[in-house]
Each structure stands twice: as structure tokens, then as C-alpha cells.
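With one protein chain withheld, the remaining protein chains of the complex are depicted in position.
The letters A and B name the chains in turn, as written, and every chain counts its residues from 1.
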Amino acid sequence: MRKIYFLLFFLFISFASLAQVVSEKEHLIVMQLTDGDTDVHKKFIRQLNNIMTAAPNAKIEVVTQGMGIDLLKTQQNPYEKELGLLVNKGVQFVICENTLRQREMKKDQFLTLAGFVPSAILEIVMKQEAGWIYIKAGD
Amino acid sequence: MRKIYFLLFFLFISFASLAQVVSEKEHLIVMQLTDGDTDVHKKFIRQLNNIMTAAPNAKIEVVTQGMGIDLLKTQQNPYEKELGLLVNKGVQFVICENTLRQREMKKDQFLTLAGFVPSAILEIVMKQEAGWIYIKAGD
Partner (left out) sequence: MRKIYFLLFFLFISFASLAQVVSEKEHLIVMQLTDGDTDVHKKFIRQLNNIMTAAPNAKIEVVTQGMGIDLLKTQQNPYEKELGLLVNKGVQFVICENTLRQREMKKDQFLTLAGFVPSAILEIVMKQEAGWIYIKAGD
């Protein structure tokens, strides 16, 4: 009898956690972040977590440019831990080198989890050409 | 003679209304709305009407998330009638359930013409994977 209760409990837990999974497929998603606002960043991190819950096998590349690169700066970054957890779930973060030059910032001002691309726009273009799906983040 | 005037008048009217049709094809368009501003909503509704005039056989799915879901709320919605007319023309409106949870809102606070999707982003991703064309609405 106990075994059955255990089994039912196990099934319930499985169902509860599966309930939010919408797709088991490997979706390839490239997201563009241009906004430097901390509130926008907070919502964006929540959104990334929501996507990885709904589609646990998705791969997301977040391409930051303009003020959006502030999401990944080392100094006073309230989201460092959460960004690390997202990397473990399959999210990659990259920074636009054109923006670095323009804003006169250096690579060592950014979290080591972040990568770099020469041109944010061209990165998004080439990812789409390779079949990735584009989403513009922020309001 | 009167018949000819009538015919010319009829042809003129037909031409005038046809003049704005750009494409007779069935275009599949998925539009993302994240903005809660009433002025943005007003422009957006005008834009949806413009698209359906230019491409009367288009199918549009409007995916709302964040503050964008306010476009579809029941209370004090100045656009209820226009939204209904757009549905008749082939526009579908859906609301992100992740946003509902986050903003602690319930499905019965929204117009019955609106549908629901578990995750706005994943909906837009899957629509694009199925060949729909993505447009981000708002400024």
C-alpha cells in the first residue's frame, strides 16, 4: 500500500513539474538586448528563466549592444549569480565590440561568463541565417 | 447614358478601394506587443487595420506579454469594439500566462475574444519555426 502512495506522490510531482514544460524540442533562439535599464534587466532575466522552464532543451544566445551590455558588467551587478545559473541552463551571453569601442570600455570590465562578438547586428544576422529564431528583448 | 455614368462611377469606387491593396497573398504574421501605453495601443490598432487593408488575406497573431496584455483587459477598454472587428478580419489575440502569474491577474479579467499561451516568447519562436513572419510592435 505504501508503495502505491509513493508511486502516486511521485507521479504527482512529475506532473507538477512537467506542467510548465511546453516543448521538449531544441529551439535555437537569438535575443537582442539594447536597453540598459535595471528594471528591464530584471524582467529579462525572469523571462529567460521562463523560457528555459517552458523549453528546457532550448539554446538561447543573448546579444547585448549599446546600453544593454551593462547587464554583464562586473561592477555592482545584482544579477551575477542568476546569470551564472542561466549559463548552466544553456543561455550564452555576448557583448558587441563596436559598443565597447564606442563607449570606451574594456573587456575586463565584464563578467567572465560573457563572450564577445565584433558586431552585434551582424551576429544576429548570421545566427538567423543559420536558422536561429530572432526575438527583440525589452519594451 | 445614365448606365455608363453609373458604370464609370462603380469602376472608380472599385479602383479607389482596391488602390490600397498591396498583396492578395496569405501572409502569416506574428506580432509581439510588450508595451502598456494607451497611445501605443491606439497606433497599434490603426496599424493592424492598415495591414489588413493592404493584405486582406493576411493572418495575424498578436502575442501580448508584460504590460502589453492591458490591450485586452475587460475593464475600461476603449478598443473593445475595434478589437472585435479585427478578429473578424483575421487577427487573433493571445495573452502570456507567465505574465498573468507574474502580475497576479486572472483570465476572467480579459476580453473573451483573447486566447492564452503558456509562454509568449516560446509562442513567437514556434510560430516562426512554422514559417510565420515576426514583427516587434511598438516604438
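By definition in this document, a contact is a pair of C-beta atoms (placed from the backbone, for glycine too) under 8 Å apart; a residue touches a chain by one contact, two chains touch by 3 or more.
Keep in mind that this is a model prediction, so the values were computed, not measured.
From the options B:Lys73, B:Lys89 or B:Lys136, the residue with contact to the unseen chain in the full assembly is B:Lys136.
Although one chain is not shown, part of subunit B still touches it, namely residues 20, 22-23, 27, 29, 43, 46-47, 50-51, 54-55, 58, 133-136, 138-139.
Residue-level contact of subunit A with the missing chain is found at 32, 34-35, 66-67, 98, 102, 118-119, 121-122, 124-126, 128-129, 134, 136, 138.
Note that only the chains that are shown with their structure count from here on.
Think of subunit A turning onto subunit B: fitted on CA atoms, that turn is 120 degrees, to the nearest 5. Inter-chain centre distance (subunit A to subunit B, centres taken as mean C-alpha positions): 28 Å.
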